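Up next is chain A:
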Amino acid sequence: MDFDFWGMIGAFPSLSRAAFTNLTIAIVAMSLAMLGGTTLTILRSFGISIVNGAISTLISFVRGTPILVQIFLFYYGLPAIGLDLTPIQAGVLAIAVNSSVFITEIMRGGLSGMDTGPVEAAIALGVRPRAIWGRVILPQLYIRILPPLVNELTTVVKGTALLSVITVIEVLRTAQQIANTTFRPLEPLLAAAVILFALNLAISQAGKHLETRFAARRG
Partner candidate 1 sequence: MKSLLKVTNLSKSFGAVPALRDISLEVMAGEVICIIGPSGCGKSTLLRCINHLTFPDGGFVELGDVYIGREPMAGGKVRMQSHSQIDKLRPRMGFVFQQFNLWPHLSVLENITRGPIKVQRRPRPEVEADAMVLLTRFGLADKATAFPAALSGGQKQRVAIARALALEPQLMLFDEPTSALDPEIVKEVLLFMRELAESGVTMVIVTHEIAFARHVADRVIFLDGGYVAEEGPAEELLTNPKNPRLREFLSQIDSPVMGCSA
Partner candidate 2 sequence: MTLDFSIIVDNWQLFAKGAVLTLVIAFISIGIGFLLSIPVALMALSHRWWLRWVSGAYVEWFRNVPFIVVVYIFFYGLPFAGVRLPEAVVGTLALAIYASTYFSEVIRGAVLAVPKGQMEAARAVGMSYFMGMREIVAPQTLRLLLPPSTNTSISMIKETSILSTITVAEITYQGLVVQGATFAPFEVFMTTAVLYWLITSIFARFMHGIERRAGIAQGGNQNRHSLADKYLQIGTKRVQE
């Protein structure tokens, strides 16, 4: 059997359309994860030992288990304990929770390397914690951790392809559907790989562009 190059090219239009699902899921999940990561980070700063213990366990659990299994837990497991979710909802939630934890870790790293001066000054001036977070720390922190956040977004995009396993019609699932009608799995698969590759490359290049812009503004 020869490689059907034109078959691969022919798969691009429908796969590209499906890639918008991946991108949408990734953006929604990433936004939720930013919210989740920020919340977890601020929660941890209160120093309540039970809360911090719970968060540490969550972090360890999520980091120590495969995201595929986490997706299965949300998709198959939550309905069993009474929470019914559509495949997309379950998938977005699973990826968002997973990513929240990694973003919390990224934020921890970013915080520990930050200049103590402005925060000390704010404390000394009696600025309220809410404003210290909102006005002093977070704006600086987000710029500072932009490179690992962009990297995390590419990981999230890669995670969206896993949702094909729970029947979400995204790039990989679409490629499989094409394969089922043409009986040629390799061509649409390679096309899907190229699309996801291009998407992630675009994200990381855009990240580098943003990074230099922020660096220029600060300097």
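On the choice of candidates, all candidates are chains of the complex that A comes from, given by their letters.
Here is the rule we use: contacts are C-beta pairs under 8 Å (C-beta built on N, C-alpha and C of every residue); 3 or more make two chains touch, one makes a residue touch a chain; residues count from 1.
None of these values were measured; they are calculated from a predicted model.
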| item | value |
| --- | --- |
| Neighbour of chain A by the touch rule, complex-wide, chosen among 1 or 2 | 2 |
| Candidate 2 partner contacts - residues on chain A that touch it in the complex | 1, 3, 41, 44-45, 47, 52, 55-56, 60-61, 63-70, 72-73, 76-82, 107-108, 111-112, 114, 116, 119-120, 123-124, 132-133, 137, 154, 157-159, 161-162, 164-165, 172, 185-186, 189-190, 192-193, 196-197, 200-201, 204 |
